[in-house]
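A protein chain is absent from this complex, but the other protein chains hold their places.
Entry: chain A
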Amino acid sequence: MDVDDEDAIHQAWMDQALIMAEEALKAREVPVGCIFVRDGQVIARARNRTNELKNATRHAELEAIDEIMANPILTPVVTSQILAGTTLYVTVEPCMMCASALRQVGIERVFFGCENDRFGGCGSVLGVNSSLPHPVHRPFVAKAGYRREEAIMLLRRFYITENTNAPQPKSKATRVLKTEIAPPKRPASRT
């Protein structure tokens, strides 16, 4: 299988993660969605629930990991690498909390859409996935840029409708949804 074919497969999986992010947007959550794939099957899908649960740590990845952990078929035996052989597709780069969690459960690899300059744990702020040495947990590969534009547009749609922090501009007409997307600041792939 050549690289293009492989990329097409990853993008198709990412489309399913985007559906979860859309669901988050509809629920007025920061639109981040993810799916976990093992042996060609989706074993968990989740989205951000920080507002609903009033807990800023309930990110999509942790929601999904809890779902997997709660399922004895998916997690028959708890080892140090529960998610070995499992791939995560997530619309936004996992934050440092989630990247650390993913490494602690032995995720195989991660594909994500857009970078997270504030909290990104797969290279944007800190390479929790691999460059940070850990005495026990093996590093994992994280690749950026899968359905990146779609992921960014979802975030923009959220911030344009949900920006309740700031007083609203006088007219809705001034609230323009920008569609141009700047290229990533770093190379799209990192390990």
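Definition applied: contacts are C-beta pairs under 8 Å (C-beta built on N, C-alpha and C of every residue); 3 or more make two chains touch, one makes a residue touch a chain; residues count from 1.
The definition used in the following text is that contacts and distances are computed from a predicted model.
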item: Identity of the absent chain, which is to be given by its UniProt protein name, from "Acyl-CoA dehydrogenase", "Cytidine deaminase-like protein", "TBC1 domain family member 5" or "Ras-related protein Rab-10"; value: "Cytidine deaminase-like protein"
item: Residue in contact with the excluded chain [from A:6, A:117 or A:149]; value: A:117
item: Touching residues on chain A - with respect to the absent chain; value: 28-30, 48, 50-51, 53-57, 62, 65-66, 69, 78, 80, 82, 95-101, 104-105, 117-121, 124-126, 128, 132-136, 152, 156, 159-160, 162-170, 173-178, 180, 182, 185
